[in-house]
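Presented below is the structure to which this report refers.
Note that this complex is displayed minus one protein chain, with the remaining chains in position.
Right, subunit A next:
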Amino acid sequence: MEKDDLKKATKCVVIGGSAGSIKPLLQILSKLKASLDFPVIVILHRKNDPRSSLETLLNNGCALPVKEGEDKETLKNGIVYVAPSDYHLLIENDHSLSLDASEKVLWSRPSIDVTFLSAAEVYKKNLLGILLSGANNDGSVGLERIKNMGGKTVVQSPDNAEMPAMPLSAINIFKPDYVLKDSEIAAVINRFK
């Protein structure tokens, strides 16, 4: 039991992306250190097809295990969790995951904002939020909250993003800590303290 408690995450990284974000995400995951002392949660807008295996695709290029986030699962360090399609993913105070099939938010389920807002409340300053390419404006409100709660924020630079709308909508409402090319983002995660 004690050992499990030690392994329980006290900080966390959340990454959100939409159209054009698979490439930067693969790029980021391929450069992560093989041992991280926090979990990484990925929220991607994707087609609602239970048979498409995004996890397999992401797992192939990543030193860390990548898995779909399950309802009531306790987050563990060094694991990459991907939100299942068609559910919102929330984080509980005890660092476990909850799924929620409620209404779409900004036409999206999973919604990046929903997870970012929930993670910000739980992890406060011990949170790193990253927003990648996308053609809508999901994620910006959540990322701003992360910053306001004392966490660190990164936005993929609009020039570098295949779809700049999502990064731009974040930059338009607040000043993120870093605006970076996809190739520079993994280093921020690896250094995250």
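Basically, a contact is a pair of C-beta atoms (placed from the backbone, for glycine too) under 8 Å apart; a residue touches a chain by one contact, two chains touch by 3 or more; residues count from 1.
The rule we apply is simple: contacts and distances are computed from a predicted model.
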Name per UniProt, for the chain absent here [options: "assimilatory sulfite reductase (NADPH)", "Acetate kinase", "Protein-glutamate O-methyltransferase CheR" or "RNA polymerase, sigma subunit, SigY"]: "Protein-glutamate O-methyltransferase CheR"
Residue touching the undisplayed chain, where the options are A:Lys72, A:Lys125 or A:Lys175: A:Lys72
Touch list for subunit A against the chain that is not drawn: 50, 70-72, 84, 87-88, 90-93, 98-103, 114, 118, 121
